[in-house]
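All protein chains but one are shown in place.
So, subunit A:
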Amino acid sequence: MKKVIQITTALLLLVVVSAFTNKTEKEKSGYKIGDVATDFKLENIDGKMVSLSDFEDAKGFIVTFTCNTCPYAVAYEDRIEALNKKYASKGYPVIAIMPNNTDVKPGDNIEAMQKRADQKGFTFPYLLDAGQDIYPQYGATKTPHIYILEKTKTGNIVKYIGAIDDNYQDASQVKSKYVEDAVDTLLTGREIKVKETKAIGCSIKV
């Protein structure tokens, strides 16, 4: 009996410890400025698989977690497209990733993503994080959520995390274009001033 209790206790302790470990890992998860960001292989709306390593000539990336169904993400669609138009040719393409569970949000499934991209004329890859494995590694919590990466010999380094600009309601009233300022600064080889910003967004649906 004593042995049974010991074993059971050990097992229960393991459950407790692992519960705590999970929580701690979850709290710690996500990139900070200066971290090396993981590459991925995710399905694009055209059915092809896309990785950061496919972009041989890129100097970096504007990785944008976004979706069809979040009003904040929708408010930024045109501005995300404009970012790609402006910066893809300069070496910083937009790579959009849709992180939501599409069972919870059918409006974000691959067919809906294709349709939205057609309607809006997206020129950037719009990838589905089908396994929901990538957004937690980045630490994205909401849509839209931007990570600017700079390609270096040691990998893709996280240089900026946060919002696109400081006015989700009205693009014409924007005072600070955080992402543009950051990429412009990277292109001139200087240090980004505003490396992290906060914005309201829709929680990623798990």
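Here is the rule we go by: contacts are C-beta pairs under 8 Å (C-beta built on N, C-alpha and C of every residue); 3 or more make two chains touch, one makes a residue touch a chain; residues count from 1.
The rule is simple: contacts and distances are computed from a predicted model.
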Given "Homoserine O-succinyltransferase", "ABC transporter ATP-binding protein", "Pyridoxal 5'-phosphate synthase subunit PdxT" or "TlpA family protein disulfide reductase", the protein name in the UniProt record of the chain not shown would be "TlpA family protein disulfide reductase"
Out of A:V36, A:M49 or A:V206, only one touches the absent chain, namely A:V206
Listed in rising order, the subunit A residues that touch the chain left out are 5, 8-9, 12-13, 15-16, 19, 22, 70-71, 75, 103-105, 141-142, 145, 162-163, 166-170, 173, 176, 178, 197-206
